[in-house]
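Worksheet: one structure, shown below.
Note that one protein chain is taken out, while the other chains of the complex remain in position.
Our next item is chain A:
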Amino acid sequence: MCENHLINTIFTDFQKSLDGEQEIREVIRNICKEIGQISREVTTVLQVIHHNEAGIGPACLKARESFEKAREGYGKLKEAIPDTDYYKYQEHWRNITQRYCFLIALTIWLEKGILATHETVAEILGISAEEEKTGFHLDIEDYLCGLLQMCSELARLAVNSVTRGDYDKPLQISKFVMELNAGFRLLNLKNDHLRKRFDVLKYDVKKIEEVVYDLSIRGLRPKTDEQ
């Protein structure tokens, strides 16, 4: 303890706010453990799409159920974090949220063959899509990252569906991922995390292209080609 009272107060006050921060982080970590676990469950459940066509529907339903649970977790997270501090603690849930964006986008694509919008994903997680001064929301970068992860999964699915004898799906995937690829090119990406993830996309595109090519030259491509 030093004698200078004022300096003393400065440091004790700061330590107090650090302690408060630690407490919040502890709470966040616990919630994140929970929703992280759920996200891993969904990932496992969705693996069935690679080897069992019939399993896709039930897997999506199961995934939807888990998203409900995740939604509760996000509700708790929203409570735990001071309104203005979303980005202060973001690193705790960033990866998990990206994973959820991936899972939700994949589920919706499997169900309806369309791209889930930022708003839809946010709604499923029960959070806002709008970035405002305060409040918990779905960061646009996390959403985009989730889409990129989905593209990698779809590239894998394209290969596996051919193995399964489904020559239709690769074409559908190819069209979808091409469109996403064109979309990502509209973005001005900085040299950051998202950019690095985007650079992987071309390998996914290439993989899908090769599958479609293999089908084409062997005449395995479905004749009903009305694109």
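Simple rule for what comes next: a contact is a pair of C-beta atoms (placed from the backbone, for glycine too) under 8 Å apart; a residue touches a chain by one contact, two chains touch by 3 or more; residues count from 1.
Quick note on the criterion: contacts and distances are computed from a predicted model.
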Problem set entry | Listed names "Trafficking protein particle complex subunit 12", "Large ribosomal subunit protein uL15m", "Translin-associated protein X" or "PRELI-like family-domain-containing protein", matching UniProt entry of the absent chain | "Translin-associated protein X"
Problem set entry | Touching the absent chain when the full complex is considered, from A:33, A:88 or A:112 | A:88
Seminar exercise, completed: Where chain A meets the left-out chain, the residues are 1-4, 6-11, 13-15, 17-19, 21-22, 84-88, 114-115, 117-118, 131-134, 140-141, 143-144, 174-175, 178-190, 202, 205-206, 209-210, 212-213, 216-217, 227
